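Note that one protein chain is taken out, while the other chains of the complex remain in position.
The block that comes next holds chain A.
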Amino acid sequence: MNTIIGMTWKELLRKKVMLMTLVMTVLFLVLFWFIASTLTRDVPLSPTGAVDLVAQYAKGSTLLTLGFFFGSFILAFLVIFSSFSSISGEAEIGIMQATLTRPIPRWKWYIGRWLGYVTFGMLYALLLYVSIIIVTDIHTFVPGNLMVHIQSFLVYAMAVPILITLSLLGSTAFSALGNGVFMTMFYGAGWLGGMVEKFTSVMSLEPDIHQRLNNITGIISFLMPVDALQRKMMAIMLGFDDLAGMVEVGSSLTAGMGLGQVVSGSFIVYAVLYTVILLLWGMRRFNHKEL
């Protein structure tokens, strides 16, 4: 299996999608740096003349929300575009016909590819996460301690195995192009659900309309949990649970931060189960795939 993981890493390092992602990441970080320096130019002082910690927190939170909003896009696109053709694409052009006649069970091939993409994507996610935190920390206050950041990183990086699992499953069913379209649309639907969620949190709507939109966005979150996890990650990082203990916040604070409703801890368990089930389903489909 190490051979397959190594081959996947080599593929990702040598393909242009990685180069493009790195270029885009650098551009994003440069842009983020300028946004951060612009937003934090005037450091507000409290009436006593000390640095206003609440204002610092608000600025740091805004910057992090902004950074991870775009950072999650970059991560998702790297993950989707590096893996969407891994099975159907290789089968279509004939690469798989030679390799799958080798004496290894198909499930090992599938898991090897999955692990290769996931480990690589997680490493990239870590790089991006740390970069956003460092840029924010240079300019303003970053809430949380190391444990909080480990937790929020793990929730943030869960997007990687989820999207890889979906992408590989889709690749057992659709053509390379079809799967690329499917994954982009599906991820887009999840993002749209998240946006609707954020808007409904701050807009005053009739209760039944609100309920109906909540139901729709809830279903979308269950089908594509990445955006909901992104909001959960921000809530962990910004310490909403601690704030809720000190002041009356509820959904109004998270809505104010552009996060909408934050899912509970059980949703993380659901996301893990979702990934495992889809992974097993993909493996089963791949085992029976006619090449």
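In this text, a residue touches a chain if its C-beta (ideal position, glycine included) is under 8 Å from a C-beta of that chain, and two chains touch if they have at least 3 such contacts; residues count from 1.
Everything below uses one rule, namely that contacts and distances are computed from a predicted model.
Novice: Which name from "RNA polymerase sigma-70 factor (ECF subfamily)", "ABC-2 type transport system ATP-binding protein", "4Fe-4S ferredoxin" or "Amino acid/amide ABC transporter membrane protein 1, HAAT family" does UniProt give the chain that's left off?
Specialist: "ABC-2 type transport system ATP-binding protein"
Novice: Which residue, A:I35, A:A58 or A:L100, contacts the hidden chain when the whole complex is considered?
Specialist: The one listed residue touching the chain not shown is A:L100.
Novice: On chain A, where is the contact patch with the chain that was removed from view?
Specialist: 3-4, 7, 10-11, 14-15, 93-95, 97-105, 288, 290-291
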